[in-house]
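Note that this complex is displayed minus one protein chain, with the remaining chains in position.
After this line comes chain A, so read on.
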Amino acid sequence: MSALGGKAAGGDSINPVGTVVGLVIILVSIGITAVLGSSLVIPLIGIIVGGALIAFGVHFVPVGGAPAAMGQAPGIATGVAMLAAGAGLAGLFGGAWAFETTGDFLISIIGGAVGGGLMMAITCLMVNATYVFAMGIPAASGKIAKDPITGDTFPEYKSQGTEGHGLPFISFVGGVIGGLIAGLGGTIIYIELLDAYSTGLATLMQAKPEAIAPLAISLAGIFAIGFFLVNAVLAAYNITGTIEGPHDPKFKRVPRAIIGCAVASAFCGLISLLLVTNIGM
């Protein structure tokens, strides 16, 4: 593989043994949670779904890393985990706020998704503004000849010796979709954790739910950020370097990341929920 990421080479298929082991870890995590407190199973499943959504969303985000910073590859000039976490956390901020004011699950998770999508839309726009107005370079993809949405052709616009530059429209749309999905996943995790902590901590501490609300919100927020970073970093290992968006050949690796992140979320979710299980200590 080249220093710029290049073509996805090998390891794209799903490892059946690893998948079975992962499924066993998920089932064991759910089983242990069910034994410790049956009401915690739904939050754990929410965390697993949220983690898988974050992994899925990260693959849409066009990331170019250092090569993008020099106009050697298309994408946003930062790392996968950083950008996805930034977008997802902006969504989490909006989702948590919407849940505080409305208390409605659906509005909150969609509000979180829109927050992530908005952050990515602004960021992607400024990337193109920098390339076009400050560096005088039009957007061109090195992975495909034609933009699947607009029909623009790229090879004649690509500078010699580079793998493309800028942010083609398909990558912009991919970035927004990635922000939407990552924000959605993160907000689901936050609300499920908040639900578990609000009731669990009130029972454990024998206090009113209103009294422990600040503690529950802070804990749920910290763990939601932790889940973001766990899933974004795992997905970044799957991407290895750069990805242009949904049209990139590396996007085909997404099922592997979803399985990996679901397993990691299940185990981390079990750990985070142990906080509110009365295990006789």
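Quick notes on this one:
Note that contacts are C-beta pairs under 8 Å (C-beta built on N, C-alpha and C of every residue); 3 or more make two chains touch, one makes a residue touch a chain; residues count from 1.
Please note the rule applied: contacts and distances are computed from a predicted model.
For the chain that does not appear here, its UniProt entry gives the protein name "Tetrahydromethanopterin S-methyltransferase subunit E", which is one of "Tetrahydromethanopterin S-methyltransferase subunit E", "NuoM family protein", "Glutamyl-tRNA(Gln) amidotransferase subunit A" or "Alpha-ketoacid dehydrogenase subunit beta".
Residues of chain A that touch the chain left out of view are 3-4, 65-72, 76-79, 82-83, 85-87, 89-90, 92-94, 96-102, 104, 107, 110-111, 114-115, 117-119, 121-140, 150, 152, 156-169, 172-173, 176, 214, 217-218, 221-222, 225.
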